[in-house]
Every structure is written in C-alpha cells, then in structure tokens.
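And now, chain A:
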Amino acid sequence: MAALLEVTGVSRSFLQGGRRISVLSDLSFSLEAGRRLTVTGRSGSGKSTLLNLLAGLDRPDAGSIRWQLSGRAWDPATLDERERTAFRRRHLGFVFQFFNLVPTLTARENVALMAELNGLDDAMERARQRLLRLGLDDRMDAFPETLSGGEQQRVAIARALVHEPAVVLADEPTGNLDRETGDAVFAELISVLAEEQRALVLVTHDPELALGGDGHLALGTRA
Partner candidate 1 sequence: MRSSLVLMLWMSLALPAVGSEAAPGLDLGRFIGGDVETGFAVADGPRPFRFPEDHGAHPDFRTEWWYLVTHLTDASGRPFSAQFTLFRQALAPPGVDSVEPTSRWRTRQVWMAHVALSGPDGRHQASERFARGELGLAGVRAEPFAAWLEDWRLAAAPSSALFPLALEAWVDDVERPFRLDLEFDEPRGPILQGDRGYSPKSARDGNASYYYSFTRMQAYGSIELDGRAFEVSGLAWLDREWSSSVLDPGQTGWDWFALHLDDGRDLKVFQIRRDDGSIDAASAGTLVATDGSTTALGREDFSLAPLETWDDGDGGSWPVAWRLEVPAAGVAGRVVARHPDQLNRLSVRYWEGQVCLDGPVAGCGFLEMTGYGSPTPAAMAPQGRD
Partner candidate 2 sequence: MSLLARAHLRHLWRDRWQTLLAVFGVSVGVAVVLAVDLANAASREAMQIAQRQLDGTATHAIVGAGERVEESVYPALRLRWRQGDPALADVRAMAPVVTAETRIGRDPTTMRHPLQWLGIDPTADAGIRAAVPGPGGGQALMSEPGTALLDAATARSLGIDPEAEAEANARIWVQGAGQPRPLRVIGTFSLGDTVLGQGLLITDIATAQEGLERIGWLSRIDLVRTVPQPTRPVALLLERFFPGLVVRTAAGEVEELEGGLRVESLAERAADTRALAASFQLNLAALGLLALVVGLFLVHGTLGHAVLRRRRAFARLRAIGVHADELRRMVLAEALVVAVAGVLFGLLLGRWLASGLLALTAGTLENLYGQVAVAALAPDPVPVAKAVGVGLVATVLAAVPASARAAAVVPAAAMPAEGQGSPRRRHPLLMLGLLLVGALALLPGTGYVGGLLAVAALLMVGALLTPAWITALLGALTRVLGRAPLRWRLLLREALRGLARSGVAGAALVVAMATALGMGLMVESFRASVDRWLDARLAAPLHLLLPGEQRTAPDDLLAAIADRAEGYVVRVSWPERIRGEPVRVNHITQRGTVPVDLGLALVAGDYDERGVLLSEPLARRLDLGPGATLPLPVAGGTRELTVAGVFREYGAGPGLVLVPEAAAIPLLPGQTGIEVHGLREPPDAVAASLAAAAPEGTRVRRNDELLELARGVFERTFEVTAVLNAIAGIVAGFGLFAALTALGLERRAQYGILRTLGVDRTTPAWLNFGEATLVAVGAVLLSLPLGVAVALILIEVVNVRAFGWSLDVSFPPWLFLQALAIGLAAGWAAALAPALAVWRADPAVLLTEARRHA
C-alpha cells in the first residue's frame, strides 16, 4: 500500500526580531491511508507550522511534501494559490481548537457549507445526516453562539467530514474543552474516522490523546 503522505527532509525557518529561527529541520515521516499520526511538542516547536505546510498554507524552505490522493500525487508547494485552495477544499478536513464555526450560519449550514463548496448534491441533507450521527438532532438549526463547546466541536467534526476527505487535520481538538467532554468528542472523532477509513493528523500536547496513534512525531527535540 502506497503511503498517503510522504514528508521528506522538510525544513522551515522564520525571521523573528532579525534572527532566523529554525522551526522544522530536516523532518521526514510518512502516513498510510486510514492511519492516525499524532504530533506533539512544546509551544513553538513547529506543530502549527507543520499543519500549515501539510495543508498547503505554507511552503517548506527545503524538502518535499507529497500527498497521494485520488490516484495522483500532490505537492502543495508546486501548486498555485487557486489549486491549493481547491486541494484543501476537496481533500482535507479541519478541526480547530476554538471550533471556529461561522457565527452567522446555523450548525447545519456550517456543515453544509463544505458540501456546497465541493459542489455536492443535497448539501443540507448530507449535513443533517452527519449531525444526526453525532447526536445533534435537536441542535441543527441553532447558531454556534447558543451551542456548548462540545456541541460546537461536534459540528466542527461534522464539517470536517461532510465532503468525505481522505485525511482530517486536527489542531488541539480538545484543547478548549473540559476533560470529560474532550474525551467524549475525541472518541467520536476517532470512531467515525476508523469507520470511514480516513487518516488523521492530530496535533496535541495532551499526552493521553498522543497514546493511541499509529505513529507519533515528537517535535522540538533537536536531532
């Protein structure tokens, strides 16, 4: 089985206060389809940078990132802005620490947005199905500000999956939730991903979440 993601010798550094700070240095790893990679590290260790690079929001100074999706290879760094946007839209799902739902759209509309962006039929129906699955039957037409944190993150998970991406990038998905809710939401995420055979790149500093992955990448420890 070919690797879903092949990262080879990636380096990324930033200028900060006139000094060059090396955030990622000669990083290599790979991810198989349907598997879970956990990324851990201190603040500033390059977790967000790595996510940005994977999503094509940023380009590496050196090395390559190769996605194998829908039967072809993608290197976000070689795509133009329009293609990168289309790539994210079609192939990636996102879950953020602060949920980041669109406040002026209802729960269902937030989910339907991704389906609509991908030109799928019955966007609203797909969204309903997704939300039902996550147990949000009676909260579908509520606006995000009236939802609890756990509900919001469930909506976010539904949004990340509605267009059936091959991989979900999750950035501290439980970071803004209490332990109990966080665990429950994370469990649901893992169960859906497993069922649908989708890969997950999970960025977290929660050691408990870091335990269950297929692979583990610890950033911030200099080679």
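Regarding candidate selection, all candidates are chains of the complex that A comes from, given by their letters.
As a convention for this text, a residue touches a chain if its C-beta (ideal position, glycine included) is under 8 Å from a C-beta of that chain, and two chains touch if they have at least 3 such contacts; residues count from 1.
This one's a predicted model, so the numbers in the text were calculated from it and none came from an experiment.
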Item to check | Among 1 or 2, touch partner of chain A in the complex | outcome: 2
Checklist entry - What part of chain A is in contact with candidate 2 in the complex they form? => result 48, 52, 55, 57-58, 81-82, 85-90, 92, 94, 96-98, 100, 102-105, 109, 112-114, 116-118, 123, 145, 159, 171
